[in-house]
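With one protein chain removed, the remaining protein chains of the complex are shown where they sit.
Order of writing sets the labels: A, B and C. Residues in every chain begin at 1.
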Amino acid sequence: MTPPAKPAESDTAMIVVMKGTATARETGAVLQSIEGLGFRPHISSGEERTVIGIIGSERKVDPSAFEGLAGVERVIPILKPYKLASREFKQEDTVVEVRGRRIGGRSIVVMAGPCAVESREQVQETAKRVRAAGATVLRGGAYKPRTSPYAFQGMGRPGLEILREAADANDLAVVTEIISVQDIPAMVEFADILQIGARNMQNFNLLEEVGRAGKPVLLKRGMMSTLEELLLSAEYILSTGNYNVILCERGIRTFEKFTRNTYDVSAVPVLKKLSHLPVICDPSHAAGDRDLVPALARAGVAAGADGLIIEVHPNPAVAKCDGAQSLTPDQFDALMKEVGAIARCIGRSV
Amino acid sequence: MTPPAKPAESDTAMIVVMKGTATARETGAVLQSIEGLGFRPHISSGEERTVIGIIGSERKVDPSAFEGLAGVERVIPILKPYKLASREFKQEDTVVEVRGRRIGGRSIVVMAGPCAVESREQVQETAKRVRAAGATVLRGGAYKPRTSPYAFQGMGRPGLEILREAADANDLAVVTEIISVQDIPAMVEFADILQIGARNMQNFNLLEEVGRAGKPVLLKRGMMSTLEELLLSAEYILSTGNYNVILCERGIRTFEKFTRNTYDVSAVPVLKKLSHLPVICDPSHAAGDRDLVPALARAGVAAGADGLIIEVHPNPAVAKCDGAQSLTPDQFDALMKEVGAIARCIGRSV
Amino acid sequence: MTPPAKPAESDTAMIVVMKGTATARETGAVLQSIEGLGFRPHISSGEERTVIGIIGSERKVDPSAFEGLAGVERVIPILKPYKLASREFKQEDTVVEVRGRRIGGRSIVVMAGPCAVESREQVQETAKRVRAAGATVLRGGAYKPRTSPYAFQGMGRPGLEILREAADANDLAVVTEIISVQDIPAMVEFADILQIGARNMQNFNLLEEVGRAGKPVLLKRGMMSTLEELLLSAEYILSTGNYNVILCERGIRTFEKFTRNTYDVSAVPVLKKLSHLPVICDPSHAAGDRDLVPALARAGVAAGADGLIIEVHPNPAVAKCDGAQSLTPDQFDALMKEVGAIARCIGRSV
Partner (left out) sequence: MTPPAKPAESDTAMIVVMKGTATARETGAVLQSIEGLGFRPHISSGEERTVIGIIGSERKVDPSAFEGLAGVERVIPILKPYKLASREFKQEDTVVEVRGRRIGGRSIVVMAGPCAVESREQVQETAKRVRAAGATVLRGGAYKPRTSPYAFQGMGRPGLEILREAADANDLAVVTEIISVQDIPAMVEFADILQIGARNMQNFNLLEEVGRAGKPVLLKRGMMSTLEELLLSAEYILSTGNYNVILCERGIRTFEKFTRNTYDVSAVPVLKKLSHLPVICDPSHAAGDRDLVPALARAGVAAGADGLIIEVHPNPAVAKCDGAQSLTPDQFDALMKEVGAIARCIGRSV
């Protein structure tokens, strides 16, 4: 995959909106014209019309170069600092497709599994139970970013193999965290969705390389990051031409101490207003306490989240990490029923 | 009302749990014994048994003084810094009764109205509309705590009269903010629930005087206050013998700038776990943007809140304060339908 | 003292700048003109010229009403939300005089003493020691705002008498916290500077009543208050005609847990840039740990603070509050030497 032309120090961008009646040939001519000027076109094909994004510096992107082309309805600037992530670029919700699951559509997607992969048995048992309860994506960490160098750092590649095997046996997709560009080949081989964790949300090199890997990306909000920064980090991925980005609220750092982080449920309606990307919630890391997870999961769905990612462990008391916030499979069953009820009463499903 | 005996520098408290078979005479003897030692007894009569709280310093409260009394099952210490507010003191949910409304029970209570009372017409119209949509308490500020001394400070007593009149005409109770002890007599005359605002959550003198006024109190969490501090401020009111306290989450201050404050929806399950007091949510002040209010209101109810307090203005564009976050009556109608649906699917009603 | 004319809902203000040659009669005529229009004039007499502030709503303050008057050089608007507190209103530093001490001038003022008044002996001993080390103001709380209703609430009026007696015996001024308007008469009788604590920074009723009491006010920044909000709270006091306000940085609430609060030393240069009011630092409450107090005190003075307020206790181990952050008298001696050295090397003295 070729890296995109990245214009130096630009803060403007344009959208070329094609007429509803524009032909494929007309659209192709516009794309050629954009590439001819040294830009990379970003295409968003909606139901009614196609729009094409051009990112450049003000000096270089001259709207008049496109306004006269056949099939072009109008050329409009994107004023937000994030461009491809904005609702201005794409008005319809993005739906990310992963092995037949549609993330960002009417149905709410639930990702579940242990914090860390510890053994084949642990993952197999968890996968079976969360699948039975209605989850469609299996989560689990093979490479763990730990605050202390002396804490368990994950099983590495064998952990990925265990995840893949358990997912395949239970018709689940796999989401797992990537913490280093060196691990991309193994990730691409075994995972369906690559997760960028909170601590790496502004590891821009990782964002770009993961973007180029072409797989859907789950981008978690940093503990210290504003929603605008989250969208700008998404923009790093989108600007590589990888448009399959899922945003995730997982709690921010505040003075309050009863919860591990403060679950910023407002992030859901704000992000849905500003961006077309799917938004999911991680109540487990925000709460840090399994007793609070069901209430926060319900709140996230009620606020309009497109999905949830939940930590489930067959025996939380012996978990190698995050045991205190992991649900048992039985608790997860109960949660899924509650979440399903909330989803239905706002016109969605699980 | 006599102020309670306030022991100097105590951090311990006891609960005397009476037997289920204890007679009124036995309970009376325990109360006499407590008062004889110079303490004020706090009684909580549950369905199965009565418990009596004694707050004192470690030196003074000697459990053996009560353990032998007739009808006493056991004497246990309360270890939390808040005592009467804790679940340890009272396991059953407190239900605050206000003119026939039950706050803290199965039904979710919605309080609605303008930020500030501006005119009779404004309040009358709002009252009629919110009542029709299902609200049972009318909110509105007659005395406004404003960051700037040059901002509109409220209509004062005439504002209280307007609120009372509109509430009576529409079968609503009145909640309104009190910002000074001097205003207590007028407040007691016209209001049903006295609100302590976020900026006064640690105005301990006001807490005590409002507690002694005997009316139910709506206590808002300070923008900078931990949940433990909120419960300790509630304790100031409870310790005057006024047990009708409603807690309110209204957003805390963080680095995020898209919302006026960060709506800490986790406060709901945390407070319900730690305390028996009713908990409501104020999505309007947290969001600062009416577009976000419905999502946050739904999230609060889904998380288990006992009610909502919502700003509604017949014409937000001309509101003297908080216009940007006020719903129109039509938007409030739509919100009530959504909230009702969420409430029902978790076994509650509006 | 008559309360000021408080215009409803204004966000503008004007400054009438008198010519350097203006006579007292001309200035008097301007003042009469302002009062005749129903405003309260606020006078700031600098070395070269007098300026007069008028706070009103845009509708009411018409610059042309003053521009033609004899002795008037020009009329200019104050655009900041705080008016009388701004450098625009008064360019020279305000010096607050308290029993011959000048706070805000070249010399750095140190206020020291225990968190709470506990006994005559404790205060006498502390006063003697801090005076010998170079402090000129005695601090100590007689009325304590405590998070818990069961914590030591202060000795009350007898505590004020103890402070006054110890101060008089050692040629010290007295600063002490006021937490309720009911206590104003006793405060005015015994104290020289009335302190508004962090939790009451937005208790606007208290601000106004303390302002009207006419004594110098030490206004502490709230734990979650912006600097703009601090200046607006100062404005509440200034707008009563009481111009003797001292601002105090005492730490804000953040996620960091090693310190009780985060000492925002940037507040010093920011406040000195925006306002003419004196700024002092309270490293004791920020640190919460006596080992850190000297470094933070030095940092405050190096950043340009006009003074310090420090907790000193003859025997911190038995202090009724804040023992962990109180210096011993010997530690305070050492601190004063360090602070004096820093002050001298930036052209100031202690």
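Everything that follows uses one rule, which is that contacts are C-beta pairs under 8 Å (C-beta built on N, C-alpha and C of every residue); 3 or more make two chains touch, one makes a residue touch a chain.
Everything quoted here is computed from the prediction, not taken from an experiment.
Colleague: Touching the hidden chain in the complete assembly: which of A:A70, A:A151 or A:A169 does that?
Modeller: A:A151
Colleague: Among C:G56, C:G141 or C:G300, which one touches the chain that has been omitted from the display?
Modeller: C:G300
Colleague: Which one touches the absent chain: A:V17, A:L31, A:A65 or A:V181?
Modeller: A:V181
Colleague: Out of C:S107, C:T259 or C:N315, which touches the unshown chain?
Modeller: In the complete complex, the chain left out is touched by residue C:T259.
Colleague: List the chain A residues touching the unshown chain?
Modeller: For chain A, the residues touching the absent chain are 6-11, 13, 55, 81-83, 145-153, 179-182, 199-200, 202-206, 208, 222-224, 229, 232, 235-236, 239, 253, 320.
Colleague: Quickly run down the residues of chain C that touch the omitted chain.
Modeller: Answer for chain C: residues 224, 226-228, 252, 254-259, 262-266, 268-270, 273, 286-287, 291-292, 295-296, 298-304, 338, 341-342, 344-346 touch the chain left out.
Colleague: Contacts of chain B with the missing chain: which residues?
Modeller: These residues touch the chain not displayed: 253-255.
The rule is simple: only the chains that are shown with their structure count from here on.
Colleague: From the centre of chain B, which chain's CA centre is farthest?
Modeller: Checked the centroid distances; the maximum from chain B is A.
Colleague: Can you check how far apart chain A and chain C are, centre to centre, with Cα atoms defining each centre and the answer in Å?
Modeller: 50
Colleague: Note the residues in chain B that touch 2 or more other chains, in rising order.
Modeller: 224
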